[in-house]
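Missing here is one protein chain; the remaining ones are kept as they sit in the complex.
Naming follows writing order (A, B, C, D and E), and every chain is counted from residue 1.
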């Protein structure tokens, strides 16, 4: 039994008036044991992330239903979210969808809103039109297996505004609620309630270097498991095993840079260097991507950036 | 006799020109004695909160008609609001509805607003359409017993803007008032007044850790009883009596964390640990939920968060 | 003779081109002597406010036509406004209406604005629709006696924006003015002017504890008499004469709290304690209403609030 | 010859391509000598303002075409503007109109804007509808004599936004200009230009105590003559000559208050005391109008306000 | 050859795919030698500005195509822009148009925007309607000679927002670009590009005393020549040669004031004193225009303003 707020369950029952029955995990086949150890091992081998970490991520996603991969840019958050989603839906009939939230995304686009629509006889109507997330829930309702919605860079949007009632509903999957705007077109002055199906999983990615763009408040945070993705040097080593590029010097320099940066939310990512022909491109990448990043980060202290200019570190990163 | 502003009642009468008669409590069966001691005892047993506190909450809700459960995230505010609502409507014909306010919620959605609507013959009209709260009042008017509207996380919205005239009307149930926008469609250029039925109860939850989101002003505060829900270790003990997990070590650590946090509005909640199979999940919960919470809270002082990292406290919380 | 800006009257006449004749007070029966001493004495007896103060309020309202009751929350401002309004209209044919201004109230709602309206043949038109205040003036024009509009918690709205031209017209009742938006629907491209009838009285209430919500500028202030309502301990004494609750200890504590608060705009109000069965509720009221108020006010200095926690003062307030 | 920007006139001519001919003052009868000395003397006698000041005001208004009476609230700015307007149009066929600008007033209301309008056959059109100022100019174009538009409390609006092109056109009356929005309804996709007739006078009043509401920028200031109206004790003396109230003590106290206030933009006005039956009302006025003004002004320094509470000054102001 | 960004011209050619051919200066007759020395001499004589400065202005306008006269209010910027425009179009078939930008001016008004328009059969359409600037370009395309658009007080508007694509196009006259909004009415879902004709000249005036209203960013600045117009005492001397008013004392005082002001962006302008009958008006001008300006500027330091009150300087400025 793993409802989201089971504060009183061992001794007392949830009230029975909730019309939306909570499907058992067995019905849906969501139990953690569904995710095979082989899949996790494969993912660990393929990426360089430790198996124990990936296991914890999958287990926690199964437990919470929503999780956020967080870390500085360039640590593979989006890719990892997709790979984990692959594992989650494997063997079921579920789907994966990815949405990029952004500052022009509104509650109306994500949940629902009033929109002018002309019908067949070209008459204007103003129905409540459901947004991307409600559409996704409709899709999920027709599936038995887990369905994963990936929200990329959730920190680009005012999450609290866009989510609206979902704030409540993602935690209480067994409940349904009336949303802000009601549909008054036609006869039904609809009074429908909405709930989020139990087989909907939300995986967000959150870039910690731009955290000032939109803060996620504490109450919303509690709804998600937070899966940290710091720059993992093992990923670099793993990747370049096949390319023959000796990354030990490069790793030393990146580690030194990240020491200097200090706050790990701003650490230099490692995806810059996941390039088969890195030998050919390392100088360009450093000069036109790494240096501008450091210039920007050390804006008030240009000397720090200069310490790691190409000329200063070239001999160390080229094998 | 328990009108809301009875300043002059013992010596003088309210004026009689108010057309909306104030129903007596007997008519409605709202008297506190209606709530049975058994129900309160059951709730105390089921949750671990003290019976004396629950009694005070119920008594004050009956007296004020509106109350707010407040405290940091994860103390069971929403759940408690629902349980208390259950008790309040028990034995009557009343209903419970829950609404999640959020920053996209407007006065128009909650109270009333002008909306384009196409009628049967597909002609556009712009009537004043009533919002969720007015709909709820209509429902309540058809009931005799208490009807409870739960407003979850009221601090997510600009309450003062959304409430509008309710600010006045929730206090003076016997009065009616014209609302901001009048309906000029059709013949009636309506001049109707609105009042809030006496059997409408409002229960809000307010998360104090995100108080900066929207402040509740003093005048609005006076309309509500404020029911504090700080992390109650007894709830943990009570819950795990049945699971066999010895929570004494965990409680020590959580208490120590909350000491370090200081401001109790930000204390670590206890619902993280209301999990039947806690033994299996405690490490995940700590690493992916508690640690990120502490990292965020001690953002400017990372060492404080590190003191309570899993590796540092594991031996103490695992029985 | 009591026009509002009579700067030059003794020596010079107002110009005669103003078409709207200023009705004499005799016509309207507005002269202060109309308000009987008995009514004022009754109100004083009923409330505990001094007769001399109430006389001054009524006299000043008669002189200025608009006044604002101001003070911290819970001092009886709204109730007092209603009682004084009762006295003002007594014996005449006038009416009282109460409006709660709020931050969603606009100039369009209060004065006038363009609104889409569909006529009988379902064609859209965009007439200028008059708002609540203009409607009230229409009502007043059909009466001989004083008509009182109560604006509750005027500080919740941006008064200067909502009032618009009323700023000028409330002072110069004998003048009329074109308003911002003209009606261009139909033939008349109307050029009508508007004035405020002489028998319209405005009584506002202003909560000084939330003054930061919306400041009232100096020029607008000059149009109103300001009637202070600080927590009046006499009201408490007066009220509980009949209930038998000895309030002397309570009054001592409240006075001590208000000393500690200092700024009287934030003083603790007394309506918390106007409760027939206070003995039964005083603990609840203190813990769930007074304590949260003090916690909020002394947010940066929690010790001050703790000094007045229930446990610390119980022995003093319970008779 | 008195064009507004005659920088080069003595030696060079204005270009002749301006189609709107500048009417000579003789045509319009605007020459200062038109204003008779008798009128000015009467106004001085009636108000207590010095004749030399009034002469200067009238002369400057004739020279600049637009002027602003400025000073703290309660010095008679609006009344003076009306009286001066009376003098200006005397003997001609001109009109006076008064408009109260406010923060809901827009460029669209004052100059012009696109508005939905339904025509006779109930079809919607979106013509450019001209605002109050353009209407006034149309009226003035049909008159020979000066027409005065009084803008009361211009500081309540964002003057720079509302004025739009008038900023330029009030200075260069002989020029015409295309306004921001063009009319594209019908055939004419109008390309009309607009100018301000030479016989239009603008008299504003500006309350200096609320200057923070909306600042008037330097460039706009240069278009106006600024006519200061500080509290003039002579007005008090003059007024009460007939009432028999000896104002010398009152004047002493007001002067002392204004010394304490210091910044004369916030000086206490004198219209508070222009009351025939002042003896009867002085205490009310002081307690409910003057004291609240001082409390507000000395918000951070309550002792200063207390120095001038009624009890402290009563003996001095009552003759 | 004088294209705007000729970085590579001597060695390389611009690409030939630009469809809009750049007209040669000979075709248009724009070469500086077209402006006759006589015209410049006349303008210098007529205004008092040095011939060498005027020559530089004209030469730079011919080179850059856009220029801004800048300086404090009252230095003759607008008038100078008009006079220079006169010289520029002389002998050609070009036109001059003047537009006052302001804060209600939008990109839609100036460049283009979607607008509801009803056609002959009274059906609504939402075409993209071109704004004032695009209209002006259409006019200019039908002319051979220079056409000058004067933008008065450009600092009143958010120039960067209003200009939109013009930012790019004013510099690269030979290029064309698609604008933000496309026209989707009718069949043509238009994909038209727009360019600014080579014979369009932009002359702005920018008041430096109100610079805080809207800053012009560096990138936009680079597109304009900046022509400074500080208060030129020679203009005063020149003007009053014919009036007989000896301005030497006045000039001394103004210079002393401007020394005290310091920042020349706020210097007192000289157009205040360009008045044929200055002797008659100097006192009024000083008291009602100069003194208020100084009071405003020296707001925090009233003594500085008082130093230059009329009484203190009268003897010096009256010849």
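As a convention for this text, a residue touches a chain if its C-beta (ideal position, glycine included) is under 8 Å from a C-beta of that chain, and two chains touch if they have at least 3 such contacts.
Predicted, not measured: the structure shown is a model, and the values here were computed from it.
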Which visible chains touch the chain that is not shown?
A, E
Selected from A:111, A:166, A:235 or A:253 as touching the chain missing from the view:
A:235
Answer key for A:102, A:141 or A:279 versus the chain not shown reads A:102
Out of E:51, E:139, E:160 or E:234, which touches the unshown chain?
E:160
Touch residues of chain E, complete complex, unshown partner
1-2, 5-12, 15, 17, 56-57, 59-60, 63, 67, 70, 106-108, 114, 116, 119, 121, 123-126, 158, 160-165, 167-169, 172, 175, 177-178, 180-182, 184-185, 191, 217-219, 221-222, 225-228
Where the missing chain touches chain A, by residue:
42, 45-47, 72-74, 76, 78-79, 82-83, 86, 96-100, 102-106, 109, 115-118, 122, 124, 129, 132, 135, 152-153, 156, 207, 209-210, 213, 235, 238-239, 241-243, 266, 269, 271, 274-276, 281, 283-285, 287-289, 292-293, 296
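Heads up, the rule we're going with is that only the chains that are shown with their structure count from here on.
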Label-sorted list of chains bordering both chain A and chain D is none
Chain C onto chain D, same sequence, C-alpha superposition: rotation to the nearest 5 degrees is 60
By Cα centroid distance, the chain farthest from chain A is D
Let me have the rounded angstrom distance from the C-alpha centre of chain D over to the C-alpha centre of chain E, please.
30
How many angstrom between the C-alpha centroids of chain B and chain A?
30
Check: chain D positions touching at least 2 other chains come out as 106, 116, 124
Work through the pairs of chains, note which ones touch, and then classify the graph as line, ring, star, complete or other.
line
Judged by the touch rule stated earlier, which pairs of chains are there in contact?
A-B, B-C, C-D, D-E
